[in-house]
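Of the protein chains in this complex, all but one are displayed in their positions.
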Amino acid sequence: MTRAIPRWLIVFTGIVLFLMHLPVLVLVVFSFNSSKFAVDWTGFTTHWYARLAEREDIVNALRNSLIVGVTATIIAVALGTLIALALARHRFRGKTLYEGLMYVPIVTPEIVTGISLLVMFVFLRFPLGLTTIVVAHVAFSIPFVVVVVMARLAGMDENLEEAAMTLGADEITAFRKVTIPLLWPGIISAALLTFILSFDDFVITSFVAGSGSSTLPLVIYSMVRRNIEPSINAISTLIVLATTILLYVAEQLTREKKAHA
Amino acid sequence: MSKSFPGTTAVRDVSFTIERGEFFSMLGPSGCGKTTTLRLIAGFETPDADGGQVRLLGAVVNDKRPYERQIAMVFQNYALFPHLSVERNIAFGLEQRKAPHRVPKAEIADRVRSALQLVRLDPSTFARRLPAQLSGGQRQRVALARALVLEPAILLLDEPLGAIDLQLRKEMQLELKSLNKQLGTTFVYVTHDQEEALTMSDRIAVMSNARVAQLGTPAEIYENPRTAFVAKFIGESNFFDGRITERGAPGKGAGAWCEVEAAAGGHFRVPAQNGLAPGQSVRIAVRPEWLDIVPPASVPPGENALRGSVRDVVYLGETMHVVVTVRGGGDVTVAVRNEGQLINPLPWKRGDDAAVAWRPEDCQILEDE
Partner (left out) sequence: MGPGTLWMLAFFAIPVIVMCGYSFMPRGTYGGVDPGFTLEAYARFLHPVYLTILERTFVVALVCTVLCALTGYPVAYAIARSTKWRTLLLFLVVLPFWTSFLVRTFAMIFLMRDTGLINTWLLRLHLIQQPLTMLYTPFAVLLGLVYGYLPFMILPIYASLEKLDTSLLEAAEVLGARPTARFLRVTLPLSTPGLIAGSLLVFIPSLGSFLTSDLLGGAKGLLVGNLIQNQFSTARNWPFGSAASLILMTLVLIAVLIYLRLRLRPE
């Protein structure tokens, strides 16, 4: 684009972007505020962060969130990648329909997904807990992994596996030595994003967690409802930080990676 | 072989034998089935259930996978592994060899180096580079090296020069031809560029609509096209429709002939084909370069001729095209060598009365398609 962007547009964009980030920035700043109630700045402290470590409910919830996140990510990425490979490589009857149906979970409101899973678990008298949470997270993550991996596959030359086969590699070897290395950054990226989705999920988790288990978002929610204190700011800041880092890494990976010789 | 996909037959009763060491091309427009045929030879597709066999080096290989066949392949878009360097790309095939054919590391390195030299890329400059850092022509050479380092019996090439610019393309055509002779490897080449096929091939299979329209040497294809499609696709042709009025026996120095009455008026004598009888409608083809343009009164004896007037004179550099509108309608293009319009210009201009003439043996009766 050779022409400069109109001045007003730059200003407008700047304002909008600033406003988009302002609330969270404020949150982060005030997580270091030593005053508990007032929004007055009374001094810098990391007291609220220390308090987080003392609270058993938060520590437990964090641990659960991590367990659920990692487990759900591994399962979802594995299953989703398989589906993506099948969809990208093969023709079969009903394929378009299947692809279309893949998108339905993505547009379904979280409330509906959460409720329907709750209803089903209760119907089957399946106890609610970490397992049901993992199950639910995998269910809403798979379509997402499929979409991301398929996008990556689409950018990949389909002749590459064939070329490997003309050079003497059988299907499995070709897959291992050509497809996987090229797909890998996409898979990792999908994994990181799935983890973020799982870690941050509130609505669906709140329905399928049952009374015994808690994840970080659930704890934060109850903290917000009950009693506002800067600890919430602190844990929020940590979450935002973690998300930013993971996102940055995922972004770096999706860019055309430098290959190894 | 025959091969169908849902909704379409890609290859229909295609059959030929390729000699060892031959440079064999499949030539045709997009969709004619040439790439599918190549993929059948490679093993990426299998013939239909009752659709024939692929035999390589004497053995039927229908159910052998590509990596079990003695082939190597160069793809249209090179298909170089982006995550591997040039030398790792080339070494790939050698590294796949398992015991007892395992190739030791030192030997791999040597052969990679020789392969690069074979395609005229300097190993010290290019070995460590990544495909993304190479130009189109260089990538093509690496793809070639990767295939040839395996010393395959058969090399398949799928329109490898498509994305390369003209000058380089002509160079590479000659290089490929010379590699074929030098290595003795059988080359099976697919292209839609007729000039390319004529330049490089020992024999050409011209394909159209899933079938082989004609199979022969470049000279046979060019000088004796069998169908209107071949006559049009390779080089240029003028076409005349007519009906056979007479069929004559071989005379001294000539083969059997026919008299044809042209739809546009006039009589021609043409070489006869088998099975043609008086009363039949035929189509005749003559190439522009075998036509002469002469003043109406000066038609050489024994030649076929058509009268008309000059419509256009087109400057093409090497040749001049004179377009003549003949009696009975229709345009005929005559190709005349350009002797230099600045020093020895053509005596023809728009509106001149002229006759186009040709020797009977310079035209063909075309088969129905």
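Chains here go by letter, A and B, matching the order in which they are written, and residues are numbered from 1 within each.
Just so we're on the same page, contacts are C-beta pairs under 8 Å (C-beta built on N, C-alpha and C of every residue); 3 or more make two chains touch, one makes a residue touch a chain.
Everything numeric here is computed off the predicted structure, so don't read it as measured data.
Asks: The chain left out here touches which displayed chains?
Replies: Those shown chains that the absent chain touches are A.
Asks: Based on the whole complex, identify which of A:68, A:117 or A:209 touches the chain you can't see.
Replies: Within the whole complex, the residue contacting the unshown chain is A:117.
Asks: For chain A, which residues reach the chain that was dropped from this view?
Replies: Here the touching residues of chain A are 1, 5, 9-10, 12-13, 16-17, 19-24, 26-27, 30, 37-40, 79-80, 82-83, 86-87, 105, 107-113, 115-120, 122-123, 135-136, 138-140, 142-143, 146, 193, 196, 199-200, 202-203, 207, 217, 220-221, 224-225, 228, 232-233, 236, 239-240, 243-244, 247-248, 251.
Quick note on the criterion: only the chains that are shown with their structure count from here on.
Asks: Counting in whole Å, what is the centre-to-centre distance of chain A and chain B, each centre being its mean C-alpha position?
Replies: About 55 Å separates the centre of chain A from that of chain B.
Asks: Provide the residue numbers of chain A that touch chain B in the complex, in ascending order.
Replies: Residues in contact with chain B: 157, 159-160, 162-171, 173, 177-178, 181-182, 256-257, 259-261.
Asks: Applying the document's contact rule, which stretches of chain B touch chain A when the two form their complex?
Replies: 42-44, 65-67, 71-73, 75-77, 79-85, 87-88, 92-93, 96-97, 128, 130, 132, 146-147, 150, 156
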